[in-house]
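Got a structure here, written out as structure tokens. Questions coming.
Note that one protein chain is taken out, while the other chains of the complex remain in position.
Per-chain residue numbering starts at 1, and chain names A and B are given in the order in which the chains are listed.
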Amino acid sequence: MAVELTCIVCPRGCHLHVDDDLNVTGNSCPRGAVYGKQEVSNPVRTLTSTVVVEGSGHLWVCPVKTDVAIPKGKLFDAMKEVNAVKAKVPVHIGDVLLKGIAGTEANLIATREILD
Amino acid sequence: MEKRDLVIIGGGSAGMAAAVAAYDKGVHDILILERTEFLGGILNQCIHNGFGLHEFKEELTGPEFFTRFVKQVEERGIEYKLSANVVGVTKDKVVTYFSGEDGCVEVQAKAIVMAAGCYERNAGAIGIPGDRPSGVITAGQAQLYLNAYGYMVGKKVFILGSGDIGLIMARRMTLEGAKVLGVAELMPYSNGLERNIQQCLKDFDIPLYLSHTVTKVIGKGKLEAIEISQVDERMKPIPGTEKRFEVDTLLLSIGLIPNNDLLDKAGIEASKTRGAKVDSRMMTLSAPGIFSAGNVLHVHDLVDYVVAEGRTAGEGAAAYIKGELKPSEEGILTEAGKGIGYVVPAKLDLDAPGDALEVKFRVSRPSKNVYVVYSQGGVPIKKILKLAIIPSEMEIYKLPKNLLKADGGPLTVSLEPKEEK
Partner (left out) sequence: MEDVIIIGAGAVGAFVARNLSRYKASVLVLEEQNDVGDVTSMANSAIVHSGYDPVPGTKKAYCNVKGNAMFPKLCEELDVEFEQNGSLTVALDDKQFAMLEGLQQRAKENGVPTRLVLTEELFKMEPNLNPCAKGALFCPTAGIVNPFTLTAHAFENALDNGVKLRLGEKVVDIKENGGVYSVKTTKGEYQAKMVVDCAGLHSAEIASMVEPVEWKVNARKGQYYVLDHFKLGFVNSVLFPLPSEKGKGILVSKTTSGNYIVGPSSEWNEDLDDFSTDAATLANVKEQATAMVPGIPFREQIRVFAGNRATPSTHDFIIEPLPHHPGFICCGGIESPGLVSSPAIGEHVVEQLIAPFLKLEEKKQWEPCVRKHVRIASLPMEERNRLIKENPHYGIMVCNCEKVSLGELEDELNRSLPCLTIKAMKKRTRAGFGKCQGGFCQPKVLLLLAKKLGIDPTEVKYDRDHSEVLEGRSK
């Protein structure tokens, strides 16, 4: 079944048409075609959230993200794992706080430097 | 009185970009005054990703994005003060600020870059009918509580306004365990970026009620319920269309307003955006040497454009300090014509660097198949076909200088429908 969707690769928001054979039309750039195909076959999202950080005098939580996008259907499973993670200062951008989140290849990494 | 070449008000993206650009143009006596405990401005609480596609050609979260600029500031040894709150600016470029360490200080600057960002339109400003309980809160404030302090403001949430912060918060609060019951948007179209509609609402089956607004807030202590109604073409609520939602939180994402109080009170002329009137170098028209950039000038959709504007202001300030930039009476004034909400800058300066001059604007409502027409003195000089154009995106066009005449009258940007064949 063909799918109509709005491209989100860039803010332009092209209206994509993806047919049964995963052919994409309506895109203005090649990245749109990749997105359209992906979104219909295996939609993925980068998860961003925060984890508790211990030992900081300034911040209560540390922002985090998955280093690669994870399947959309696994967002809530991943959140359960994120909620159990505790970071300790010093934290650097890119520090891996959890490997293989929700059974995926993705790692949970810190997105903020917290030194004290 | 303390003297500085360049004082930058605000250590967010625009301010840091301006500082780095001015430094790289040879002005090293710079002071950034930041009122919070951190550089980075509003990106401190924007932990979602999607920043930096233009600037760094990759998708970063807010903190990752601003940290790169903090490094640039620190590498250059540019001085900044945190928890330093500017309370006054004069046209003569005296900046007064408070700080716990320095006390209340007056600084005489050779140039100033105003980069104080924006603030959120709130319940008081639109006078939402009904009670005034706690639980009615701007989306950005809820974001601050959640992303900086780790506190949720509620469990059952409704959102008024489809601005991007509201959409981002719909996803954030859903992932953190809240139930978001819906988003009401007064206009017949969304005011957020399409990717946010898709990834923040559709992904979680959160309904978007277009042409709806909140017509009643109910609750004595904490919010208990809200009532939304459909609105007609004149945006008046239609009786009989009321829907009630039992919620403990109403997030407001109903617009951002340049935080331009300091320049306003200095008597610097403001434009339609409520930011200052500036020329192509982001220098204010009524106070030479005072520049303005970022969301304090007009609200941007992408931080990448904020950074670019900050850089222009920083370079302009450096040129001004070095005496290379003289205030001039000349220049081409700009006007928002049919279908256009506002145009920045207020004056195009043919002496500005480059072969083209940037014209930034937003349209008043979404349109398809329209020409954006640039006319000078009433004569069209450029027409550009747009298949789709929406108010939630800021348009930037580099208008070639050779199309403009110094004495050709004001430049008007307007929309013109494409003629059907």
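Here, a contact is a pair of C-beta atoms (placed from the backbone, for glycine too) under 8 Å apart; a residue touches a chain by one contact, two chains touch by 3 or more.
Only a predicted model underlies this, so the values are computations on that prediction, with no experimental measurement involved.
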Give the labels of the shown chains that the missing chain contacts, considering the complete complex. A, B
Using the touch definition up top, pick the residue from B:248, B:279, B:309 or B:395 that touches the left-out chain. B:248
One chain is left out of this view; which of B:3, B:220, B:234 or B:326 touches it in the full complex? B:220
Can you tell me which of B:150, B:341 or B:408 touches the chain that was removed from the display? B:150
Quick one: say which of B:67, B:90 or B:138 touches the chain that got left out. B:138
Touching the hidden chain in the full complex, which residues of chain A are there? Just list them. 50-52, 61, 83
Can you list, in ascending order, the chain B residues touching the missing chain? 35, 83, 85, 87, 98-104, 106, 119-120, 122-125, 127, 129-135, 137-138, 140-141, 144-146, 148-155, 176-177, 215, 217, 220-222, 248-249, 257, 261, 264
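The rule we apply is simple: only the chains that are shown with their structure count from here on.
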In the complex, the residues of chain A that touch chain B are 5-8, 10-11, 13, 45-50, 52, 58-61, 63, 65, 72, 75-76, 79, 93, 111-113
Chain B residues touching chain A in their complex are 37-38, 47-49, 53, 59-64, 67, 146-150, 172, 175-176, 193-195, 197-199, 203, 301-302, 388, 393
